[in-house]
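What follows is a single structure, written as structure tokens, with notes after it.
With one protein chain held back, the other chains of the complex are shown just where they sit.
Per-chain numbering from 1; labels A and B assigned in written order.
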Amino acid sequence: MIRTLPQQRSYTTAFRIYILLFYIFLFAPLVITCILAFNDSNFPALPWKGFSLDWFLGEGPERIGLLHDRSNLRSIVVSAQTAFWVSILSVVVGTMGAFLFEQEKFPGKQGLYFLALTPLVIPGVILGISLLLTANSLGIFFEDTFGVDIPILRPSFWLVVLGQFSFIATFVLLVVSARLKKFDHSLEEAALNLGATRFDVIRYITLPFLRPALFGSGAVAFLMSFENFNTTLFLVGSETTLPINLYLQVRDGSTPIINAVSFLLIVSTSLLAVINLLVSKREVKA
Amino acid sequence: MKKQFRLGLFIFLTPVLLWLILLIVIPHIELLLMSLHGKDDMGNTVWTFANYRHFFTEEIYWYTFVRTAFYAITVTILTFLVTFPVAFYITKVVSPRFTGFLTILLLMPFWVSELVRVYGWMILLRESGVINHLLTSSGLLAAPVEMLYNDASMLMGLVYTSMLFMVVPLISSLEGLDDSLIEAAHDLGASPFTIFFRIIIPYAAPGITSGSIVVFMLALGNYLTPTLMGGKNSLWFTEQIYNEFIASFNWNQGAAFGFLLLLLSSLIIWGALKLSRQELGRALS
Partner (left out) sequence: MAPVLDIQNLRKQFADFIAVNTLNFQVEDGSFFSILGPSGCGKTTLLRMIAGFLEPSEGKLLIRGEDMTRVPPNRRPVNLVFQNLALFPMMNVHENIAFGLKRQGVAAGEITRRVGALLERVHLSGYDKKDISQLSGGQKQRVAIARSLVLEPSLLLLDEPLGALDLKLREQMKIELKKLQADVGTTFMYITHDQSEALVMSDRVAVMNRGQFEQIDTPRNLYSNPATRFVAGFVGETNILPVKVISKAPLKVQTAFGLELSGTHVGNFQGDLLDLFIRPESIILDPADTMEDINRFSLTVRNILFDGSNTKLLATVGTSDYELTVALPQNQQFAHIDKGDTVQAGVHVDSCRCYAGGER
């Protein structure tokens, strides 16, 4: 049954085969996507026609590689900018929320906490449309009453940032709260006792203690934002993010340039994942 | 000291309130209000239940709705069945030396965008795809078959994209299960069957609940996978919402659909929490 109990051979073998198949299932689409990014072919499909970097470096006219593809490059930049702002906002507000719910007492705390958790269980599509509706109504209101046009209230970069932030902040809040729960309050008292002010305590004791959680949740927030599709779909303006841009390309027929983008995404996110993991492991040891 | 304390409360409370009220509460109220509005014959905006009436009278709408809910539940169950053995193997069966490695390997694909993963399946499964190519060139298949764009491929895609959110809570709850409990049960003469249903499943219940809630929610609200892998007649409810908003530009109707989807997901999550006697906070963290 488990490793410390005697096991039947057939049980172990069957289990191993299942796990092997599972991991093949898990990696097949990613591996194939990566391989076909280097196929010297005009379609992301077999047969293998030889190794080529055309879909990264090609200058056209027949094959335009990623490096020369304005629209994809632009959307990568937009996504990175969005993710940057979303992670900053989410970490700041999420951390404040964690402090609020872990350390402060006020009437209605339970209800507010429940409300703060709901964004994670509201489908992303709903978050997108409700924000779109509200921004639109506000925009009409301002235009009708004051005769001013507020561009942020139309599908735009900042609306996407707000929409993603609305649920990613909850994620940060949960991660930071979990860390804050492990905080030993005698450390705070010790610092006060040694002459620190309340500000000193936060600066030198609490924030350093939270650092792994802040960086970890910040990195994941960045990724969540970079890859978000559902919420973004309804809020995106002329500046399309990478997932939206890729979606439009996939829907309208695919070229191996999508594989090239995917390859870069897979490599960079895997690297980020490994770094994040190594860092958090070191922090746990320390 | 008292005054500083209150100041801290104020500093922390303000941004949180702004976030929740401006981005969550007001938009959802607006969603509800919009869903109760419509245009009359003169083109004026009026209060109406027409959007909801529409939903119940047009068969295609509520059929899609029920279908989406049913498939989302199916996806949740399938995801659990597929990932539970993996979580169990990693935490309890394999030598502890490999636990870390297998876990990392398991999590890696999920850092990659859902779109990329779905795209990977598309180039594997479609008529001109890799699997068809391998099968025909090896002679197992005379002519390529379309494996994409059906309910099965859509379900598989949904299971694939949501596995992470099931397997992580499962692993963390199984990690907490002391091996000696299983050993003790074994020692007291319990069969593997009994051990599984009386010890392991009850112990992993919190993990199962939180995993199921998230997976269900994600499947229900998913748009990418059904549109790309389910093909033309995938009939996923989020597609209806999208169509109303972007294609038909009927925002009132779209808002009604959105509100219904929200209601459905809240109801099912609430029911799951009640059934398993858990709280939202614990289930999410």
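What we mean here is this: a residue touches a chain if its C-beta (ideal position, glycine included) is under 8 Å from a C-beta of that chain, and two chains touch if they have at least 3 such contacts.
Model, not experiment: these values are computed from the prediction.
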item: Contacts of the hidden chain among displayed chains; value: A
item: Among A:45, A:191 or A:257, residue touching the chain not depicted; value: A:191
item: Missing-partner contacts on chain A, residue numbers; value: 184, 186-187, 189-197, 200, 204-205, 208-209, 211, 286
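Note that only the chains that are shown with their structure count from here on.
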item: Distance between chain centroids, defined by C-alpha means - chain A, chain B (Å); value: 16
item: Complex interface listing, chain A residues touching chain B; value: 1-5, 12, 15, 18-19, 22-23, 25-30, 32-33, 36, 43-47, 92-93, 96-97, 99-100, 103-104, 106, 112-127, 129-134, 136-137, 162-163, 165-166, 169, 174, 177-178, 198, 223, 226-227, 229-230, 233-234, 242-243, 246-247, 250-251, 254, 258-259, 262, 265-266, 269-270, 272-274, 277
item: Footprint of chain A on chain B - complex, ascending; value: 4, 8-9, 11-13, 15-17, 19-20, 23-28, 30-31, 34, 82, 85-86, 89, 92-96, 104-109, 111-124, 128-130, 133-134, 137, 160, 163, 179, 182-183, 186, 192, 195, 213-214, 217, 220-224, 227-228, 238, 241-242, 245-246, 251, 254-255, 258, 261-262, 265-266, 269, 280-281, 284-285
